[in-house]
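A protein chain is absent from this complex, but the other protein chains hold their places.
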Amino acid sequence: MSDLADLTLTAAAAGLRSGAFTAVELLEGVHRRAAMTEAHLHAYLTLDREGAARAAVAADAGFRRSDDHGPLQGIPVALKDNMVTRGLETTCSSKILAGYLPPYDGTVVTRLRAGGAVILGKTNLDEFAMGSSTENSAYGPSRNPWDPDRVPGGSSGGSAAAVAAGSAMVAYGSDTGGSIRQPAALCGIVGMKPTYGLVSRFGLIAFASSLDQIGPLTRTVEDAVSALEVVGGHDPADSTSYPGPVPDYRTGLESGVSGLRVGVVTELNGAGIEPAVQAAVNQTIEQLEQAGATIVQISMPSVDYALSAYYLIAPAECSANLARFDGVRYGLRRRGENVEEMMSNTRADGFGPEVIRRILLGTYALSAGYYDAFYGQAQRVRTLIIRDFQAAYEQADVLVSPTSPTTAFSFGARTEDPLSMYMSDVCTIPSNMSGDPAISVPVGLDDAGLPIGFQVMAPALGEPVMFRVAAEVERRARFDARARFATSEVA
Amino acid sequence: MGGPRLVPFRLMPIDIDIAKVARLARLALSDDELERYRLQCEVVLEHAALVQTLPTDGVAPTSHPLPRTNAFRDDVVAGCLDREEVLAQAPEREGDYFLVPRILDEP
Partner (left out) sequence: MGYEPVIGIETHVELTTNSKMFCGCPADFGAPPNTNVCPVCLGLPGALPVVNGTAVEYAMTIGLGLNCDIAEHSVFARKNYFYPDMPKNYQISQYDEPLCVNGFLDIETDSGTHRVGITRVHMEEDTGKSTHVGDGGRIHAANHSLIDFNRAGVPLMEIVSEPDIRSADEARAFVTELRGAVLRLGVSDAKLEEGSMRFDGNVSLRPAGTEAFGVKVEVKNMNSIRSLHRALVYEIERQSALLEAGESVLQETRHWDEEAGATSGMRSKEEAFDYRYFPEPDLVPVAVDAEWRSRVAAALPELPAQARARFAAMGLDAAAAAVISRDVDYGSVFEDAVEAGGDPQTVANWLTGEVTALLRRSGVALTASPIDGAALAELSAMVGDGLLSASAAKDVLAGVAAGEGTPGAVAESRDLIQVSDAAALEPVIDDVLAANPEAVEKLRAGDPKVVGFLIGQVMRATGGKADPGAVGDIIRSRGG
């Protein structure tokens, strides 16, 4: 029996328009899947059944009236719980925002609603988007649908798990150092981070302002294109929003890679990557060559410093972005003899250890006497990384690497040593530093049956060529997502 | 050759006055917690300090990946919230005001 919950967005959109099923039926299918999987996956923090039902009914009415608001009309969508939704609890997976009801919708949410999307609810993440496994969530981790003893990746782990399991057709997450792409890779789905500024950050609870971007997690590359089309584009409410016209992602999607130059980044391939992962990546590179691409080895020396620079820039910006959580206007409040004590007790109690660590790091990196050696120097190194990317893109149209050095790891494997957790992002961080777009495409499984992700990076506003190469990778990989049900029986 | 490196090294001994940093960040942590965080932060910082080995004379810092200037809005009134919806989220309120415990001093 073909389960509506397993349809791609593209197939579902076609079915809705052909009358094969209604949005209400589609939603019911996804809700049934959620009922089957949530008990052990814990992808969601909040499921808004009533809101979703209302939106599905409205979408169906729209279709009947021939009111077509685009590819996401009637499609069940999940949102990472760091995107504010009016009247719907938004916690960032933190105790400090338990019960918080935002009085406004973020821009991406507004555009999704205007596009007729059926918002299912809010997904689990590492607290305040800081982490690579959802083990930092104050409400318990999410599990990888491919193996419940393993992490789904993070910080958008809940979104990735939901899309992989079928309890969402499309999800949105945020990516600051790889938080969309890495969980997508670990869960065997597609996840992309757009060019910085292409998608509005208004309504995204900020972690690191110069690195954060909202992006889609989907089952296919074409689905990702649709998901991006609906939410991207200039937003006057976000000063860092790109003011120009959005690129046309769709036209060249099926053109293949003949004549394109694919750059293999030396510093991100080989040593330090799990052998099975590198093997799958190498095979994919060969496939691209067979498809007509020219393969070029490119060294980007400053990329070796990207992780270090990231762990100065991101904590510094987050230490200021999280200062607003002080118990005064919203969220948790703990007692104190005076307001300073109240704030300090609230924050110490409301934030988890990883968040506290990064706030401390960031505060230190900005403090008097240390600014220049740490934060200042990291920002200069960032310039060098950007220059390396610009030089690389003169020799190649896209750059490729594994998305994650390993496949999904076990719970508890990296929680004792923060640095080992940070290493999960070593391949994804460089494109956050440069602001360029990047996508992860599932290309195979390792011997334990765990998914492997292949990363394609492109220059700023180079989404068209990025999607085009990704589509070719997807075609050749013939990755079958349904294999997960063979390895993890759901109750 | 190639591949990501995690090379621990020591350029300068990193000695964080963690109590001072915690005060600046308004985090009330116990002595044990402070000590644990201090050690963890020092490990991360020792790695992050790798950036100091790259020569950057004459290199300008990047604070925005997107090269844009003059993002302005017109001076028009719009977008205020309903007071009740706002104050409903207040941990403590008195009438139309947010209430906080006594403030010790002016900034």
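Lettered A and B in written order, each chain numbered from 1.
The working rule: a contact is a pair of C-beta atoms (placed from the backbone, for glycine too) under 8 Å apart; a residue touches a chain by one contact, two chains touch by 3 or more.
Source: prediction; values computed, not measured.
Peer 1: Let's see if you follow the contact definition: name the visible chains touching the chain that is missing.
Peer 2: A, B
Peer 1: Kindly state which of the options A:A20, A:A279, A:V339 or A:L419 is in contact with the chain not pictured.
Peer 2: Answering carefully, the residue with contact to the hidden chain is A:V339.
Peer 1: Have a look at A:H40, A:H234, A:R250 or A:R329 and name the one touching the chain we're not showing.
Peer 2: Reading the full complex, the residue touching the unseen chain is A:R329.
Peer 1: In the full complex, which of A:A43, A:V84, A:L228 or A:L332 touches the chain missing from this view?
Peer 2: A:V84
Peer 1: Footprint of the hidden chain on chain B, which residues?
Peer 2: Interface residues of chain B facing the absent chain: 20, 23-24, 26, 61, 63-64, 66, 68-81, 83, 86-87, 94-107.
Peer 1: Touching residues of chain A against the unshown chain: what are they?
Peer 2: 83-84, 90, 92, 97, 100, 102-104, 106, 201-206, 208-210, 236-240, 316-317, 319-320, 323-326, 328-330, 339-340, 343, 363, 366-368, 371, 375
Quick note on the criterion: only the chains that are shown with their structure count from here on.
Peer 1: Let me have the rounded angstrom distance from the C-alpha centre of chain A over to the C-alpha centre of chain B, please.
Peer 2: Centres of chain A and chain B (C-alpha means) sit 22 Å apart.
Peer 1: What residues on chain A touch chain B, complex-wise?
Peer 2: 100-101, 103-104, 196-197, 210, 236, 239-243, 266-273, 302, 304-305, 307-309, 311-312, 319, 323, 326-333, 336-345, 347-348, 351, 353, 356-357, 359-361, 363-365, 367, 373-374, 376-384, 386, 405, 418-419, 422-423, 426-427, 433-435, 460
Peer 1: If you look only at chain B, which of its residues touch chain A in the complex?
Peer 2: 1-6, 16, 18, 21-22, 24-29, 37, 40-41, 43-45, 47-52, 54, 56, 59-66, 68, 71, 73, 81-82, 85-86, 88-92, 98, 100-104
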